[in-house]
Structures are given as structure tokens and as C-alpha cells.
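This is the structure I have questions about; it appears just below.
All protein chains of the complex are present and in place, except for one that has been dropped.
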Amino acid sequence: MVKKAFAFTLILGMGLLFYQLYRQRSTSTDLNKTARYYVENGPKETGSANVVTSVVVTYRGLDTLGEVTILFVAASIIGFFLKNQRNRKLEGAPGETSELLHTGSVFLVPLIFLLGVYVFVNGHLSPGGGFQGGAIIASGTVLLFLADPSIGAGRGVIHVLESFSGMLYVGLAVAGLFLAGGFLDNRIMPLGHFGTLLSAGAIPVIYSLIGLKVGAELSSILYALKDAKE
Amino acid sequence: MLLALLAILIVVMLAAAVLALEHGKLLIGVIAAGLVSLIASVIYVILAAPDVAMTEAAIGSGLSTIMFLYVISRLKGDTHG
Partner (left out) sequence: MHILHMAGAITLLLGSIFLVLGALGVVRMPDSYNRIQAGTKATTLGTMLTMAGLGMLHPGWLPKLAILIFFIIITNPISSHVLAKVMHDLKIPVRAGAKNTPREEE
């Protein structure tokens, strides 16, 4: 009881603190210096129609590399801790899935994968990008597992895809050091015509690699969870 | 109008967050946490941040909920035998 009261007063105090901050805050409609630089020069320098993408992939691309690395480490740790229990094979058919679900997934899974690919290939033109597309692909993987729990194919493909796209991502980033202005500079490829699919230099390529990597990592987490039966 | 909508969404979101913390059943807690993410993504759309909203909807309310459910089902299998 005392603990709860203590927590409650703590939350109340935090709320008061934040309320003071909120009251003093004046809504400014103009951007700060960094944001103004990105908005004014982003489309010109990177050729990307989506300013968010130009920031995520080029200006702050190093942070994105770090995020992908964190995801990779998380997937590896989950895989490592669940690996010891993988030896046991699934005994029998774990609750036969219905034919309706199977047929529906045969129709839907390729479309979900296609949507994911569309989202990350068009990351420099429309909202979305590598992380979103990767998550959509992983949700397609979930449907695949639900329709056929005994599925085992594709695990090797996922690992190869993950390593390959990660290596290529870093390789492209290093290529920016030699061929253009710096690490993760997207001008190693021609900028192309603004607003078309093949524009913005290396951004679509890098974002597609991020998308593939994120999708493969999340799928491998799901694989590890699925295989860790009991 | 917009502020009123935001206020309603935030109140529902807070209620879902409290439910996620306080409800004894894990399953209901997980679903309430997914609801928090879903409302957060709607708020992001209203605040003109579609990129963040897509991430939140796909990862926050979609994938992480599914992963939690996976883990809960595994835990159930363990406790039963």
C-alpha cells in the first residue's frame, strides 16, 4: 500500500513537472536551424522527394545503421537462447490447420510480401521505408506460419538474405567514402530525375537493403519463437 | 475540433495503458498494449507524421503483439507440463 502511494505521488510529481514544461512551451511554427537546413537543402542535395527518408538514410544514416545493428543483436540473442531447445522435433501435426486458412494464405502472403517490397522500394517518394516494409514482410511470415506450422523451408534463405543485405549496406556506405562526400553519401549513383522511382542516388538501393534486412531479422525471430516448442 | 479528437484519443490511450498494467491476465494486458500502439499511430497520422505512424502500426501494434502472444502460448505449454 505504501509502495503504491509512493508510486502515485511520484507520478503526480512528474505530471506536475511536465505540466509546467507544457505551460511554458510556446508553439513555434518555424523550424529550428537543423530542420530548416534539411527541408531547404534535402531535396536538392539528395534528390529524395521524402525529406524524412533523406534524413534517415543520408544525413543521419549512421543512426539507422546502429538501429539495424541493434535489431540484429536482438535477433541473434533470441536465436541463441532458444536454440538449445530446438532439438526436439514437433511431434505429429500440431492441430491440423483448416483448408480455408491455407487457401487464403496462399493468395494473401505473396500480396503482403509485394506490399512490403513496394513500401521500401518507394521509400524515397512516399511515406514508409525500410523498417515499415520489413515489418510488413515479417507479418506476412506470421500468416505463413499460421497456415502451415510445420513449415521449415526458407530459414537458410532468410539467413543468407540477412547477411548479404547487411554486408552490401555497409559496403555501399563505405563506397560513399571513396566515391562521394563521405560515409553513407548517396551520390555514388546518379541522382536521376526528381520524383521518379530511379532517383535519389543510392537511397532506394540502401532502403531496399534495410527493408530486406529488417524483414529477414524479424522473420528469423519469429522462426526462433515458433521452433522453441515447449 | 482537432484538439477535442486528440483529447479523446489520449484519454482512451491512457485508459488502455492503465488496463495493460493493472489487469491480471497476461493476454488482456498484451491486447491493451497493442491498443495503446494503435491509438498512438492514429495520433501520429493526425499530427502529420505518416512515416512514424506506419512504423508504430506495423511494429508496435502488429508484430510485437504477435510476438508477445507467441511467447505467452509457449509459457502456457511450460506451466502445464
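Structure notes:
Going in written order, the chains are labelled A and B, and every chain counts its residues from 1.
Basically, a contact is a pair of C-beta atoms (placed from the backbone, for glycine too) under 8 Å apart; a residue touches a chain by one contact, two chains touch by 3 or more.
None of the values given here were measured: they were computed from a predicted structure.
All shown chains touched by the missing chain in the whole complex, by label: A.
Checked against the full complex, the candidates A:9, A:34, A:69 or A:98 give a single residue touching the omitted chain, namely A:98. Listed for chain A, the residues touching the missing chain in the whole complex are 95, 98, 100-101, 104, 107-108, 146.
Note that only the chains that are shown with their structure count from here on.
Centre-to-centre, using mean CA coordinates, chain A is 19 Å away from chain B. By the touch criterion given at the top, residues 50, 52-53, 119, 127-129, 131-132, 135-136, 138-139, 142, 218, 221-222, 225-226, 228-230 of chain A touch chain B in their complex.
Those residues of chain B whose C-beta lies close enough to touch chain A in the complex are 50-51, 53-55, 58-59, 62-63, 66-67, 70-71, 74, 77-78.
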